[in-house]
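With one protein chain removed, the remaining protein chains of the complex are shown where they sit.
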Amino acid sequence: MRHRYLSFAAAVAALALTFSVSMKVLSAQNAPNTAPARIDGKPNFNGLWQALTGANWDIQDHSSEPGPYYQLGATFAIPAGQGIVEGNEIPYRPEALEQRKKNRLNRWTADPEIKCYMPGIPRANYMPFPFTIVQGTTTIAFAYEFATSNRVVRMTNHQKAPVPSWMGWSNGRWEGDTLVVEVTGNNDQTWFDRSGNFHSDAMKVTERFTLRNPDVIDYEATIEDPKTFTRPWKISFPLYRRLEKNASQLEFKCVEYTEELIYGHLRKPTN
Amino acid sequence: MKHRFLITAMALLIALAAGSLLVAVPIAAQATTQGAAAAWTPPKTPWGDPDLQGIYTSDDYIGLGMNRAAQYGNRLYFTEEEIAAREKTIATTAQRDAVEFATPGGNVGTGPPGHWGERARRSPRQTSLIVEPENGQTPALTEEGRQRQAMYTRQGAGTARPEDSWEGYTSYIRCITRGIAGSVIPVIYGNGTEIVQGPGYVAILQEMVHEARIVRLDKSPHVGSNIKTYMGDSRGYWDGNTLVIETKNILGNKTGIGGNGGGTPFSEDAKFTERLTRTDKDTIQYTMRVEDPRTYTAPFTFTFPIRREPGYQNFEYACHEGNHGMMNQLSGARADERAAAEAARQNR
Partner (left out) sequence: MRTRMLLAVIAVFLLVPVSLWAHHAFAAEFDANKPVKLRGTVTKMDWINPHAWIHIEVKGTDGKVTKWMIEAAAPNAMLRRGFNQDSLPIGTEILIEGYMAKDGANRANGSSITYPDGKKLFIGSQGTGAPVEQ
């Protein structure tokens, strides 16, 4: 009796071993470990992310407002939103505040997003489009869907920005499990939102990315720009992993949607 | 008795299932040797993939051309003498580019000086970029392909003719894109490709026009066929040390294999298979196979090495944000028409 039990147990154990070994081989071959918890000792930020705030409309608290054309009614009106600015105050210098007011009045023509211009940092992180983070060890790439904007964060061999650019020059480092990115070399052409909040080419953005859990990043950014603001200020909001089945980065090359607006006056007259 | 038979039967079934899984492995292992045989083993990333990361350029293949000059026939590689002659030209060009002082009263035209372009650092080894078919020529176009080519030629790409509107220009001049093939084929400048890897992802960043292709390696399926984009949808896998990328779902009638994505545009059913193999510390052999039976009568393959060079890096290519050229060309064309109309009025 005991003999039969022992041989049965042994058989099951042997089969379990065979099965687990073959499953490991199977998983190594068919389903590569594409989502390890850590990479080279650091948290894994790879994947498709998107912000859920209304900050692209206005990074401060705002009520709902009409859109640019009454013919589009509710579809393109502005929803109310809670801001992402800590303390809800943007410390503009007095003359800069006047410029911000002018920008806001001209938001339906002067916002660079309308012309499909690259949005710069930090705005690219909270536009209503997903983006992919590809995290290696020496370089981390951010591929934003809007206008195929992108940037690389250099984790080693930090250089100074050679010229100003739209997406800036990103140098990164780790502080424990937080990815810290300093973005300099920003030109003065981008806005923070569709409401005219702006900056100068002296702006430096210091971003901090911390994984709250595998599907949420706590993002914050400190803005320093003594030409525009009286002191540094901060924005913060979560970034959510896109979890739809086969959620994939698509493409929003929007230049074609802006050509009539930009060049229409130079079209050959038909008369 | 019945009990023991049941257990044995179950055990046998499980063993068979496990056994079949084990059998699957050696077949896959065989497939890896079919990739481009590289004697050099690349280092691996911390998560175990071959490491292709770096910034590479195809500058050495500037000016070589997709199609092979007829004199070479089926010969794919230059002779050592031919290479030596080309390297001499490269050296003389570099000398002339470095001439620091302008000649007083020298010739100045509307075109730019030569040193505004980027240059090969060494001679290419191949007589053409195309390696399949054997004669190094782009296969003949189908009837539909010829119609698409006629449409492209009408656009006037590469000529100085005034245009009625921005629609007459190529996607590159409009600062939209150079397409999947045009973004990688070497041209007179801007030939940088940066590869960044993460577990399950490869990002291919190309300088012109600030492209960032995301290749998923997690065996996920392509997006639905109703979602079409300029750069298509890319999914990849490792074949030994070779990264294989399969791309489809491109927007048809937009870009082709000509310079900067010009030439006969692909159809929306085109499929692209790329293979990237690191052959030494600084070199990746890049290959693309195009299958577009609606446009070309046969598939074709082109290949060239891309190299890391000291000091070479990509910079942001903000194009649409300052496309004065487009504005000025349209403005110039309208000015020409006004001048012609004014002259006609005066001659009446």
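The chains carry the letters A and B, assigned in the order they are written, with residues numbered from 1 in each.
Everything that follows uses one rule, which is that a contact is a pair of C-beta atoms (placed from the backbone, for glycine too) under 8 Å apart; a residue touches a chain by one contact, two chains touch by 3 or more.
Just so it is clear, the structure is predicted and the values come from calculations on it, not from any experiment.
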Which residue of B:Gly54, B:Pro124, B:Gly179 or B:Pro305 touches the chain not shown here: B:Gly54
From B:Gln71, B:Asn107 or B:Asn347, residue that would touch the chain that is not displayed: B:Asn107
Absent-chain interface as seen on chain A, which is shown: 154, 157, 159, 162-165
Missing-chain contacts mapped onto chain B: 54-55, 63, 89, 93, 96-104, 106-118, 157-162, 170, 172-173, 175, 187-190, 192, 207-208, 259-260, 262, 308, 310-315, 317-319, 321-325, 328-329, 331-336
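Criterion: only the chains that are shown with their structure count from here on.
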Distance from the mean Cα position of chain B to that of chain A, given in whole angstrom: 27
Sites on chain B touched by chain A in the complex: 4, 7, 11, 14-15, 17-19, 21-22, 24-25, 28, 45-48, 53, 163-167, 174-177, 194, 196-203, 205, 209-212, 214, 216-221, 223, 227, 229-231, 233, 315-316, 318, 320-321, 326-327, 330-331, 333-334, 337
Residues on chain A engaged by chain B in the complex (per definition of touch): 4, 8, 11-12, 15, 18-19, 21-23, 25-26, 29-36, 39-40, 44, 46-47, 115-118, 132-141, 143, 148-150, 152, 162-163, 165-167, 189, 246, 248-251, 253, 255-256, 258-259, 262-263, 266-268
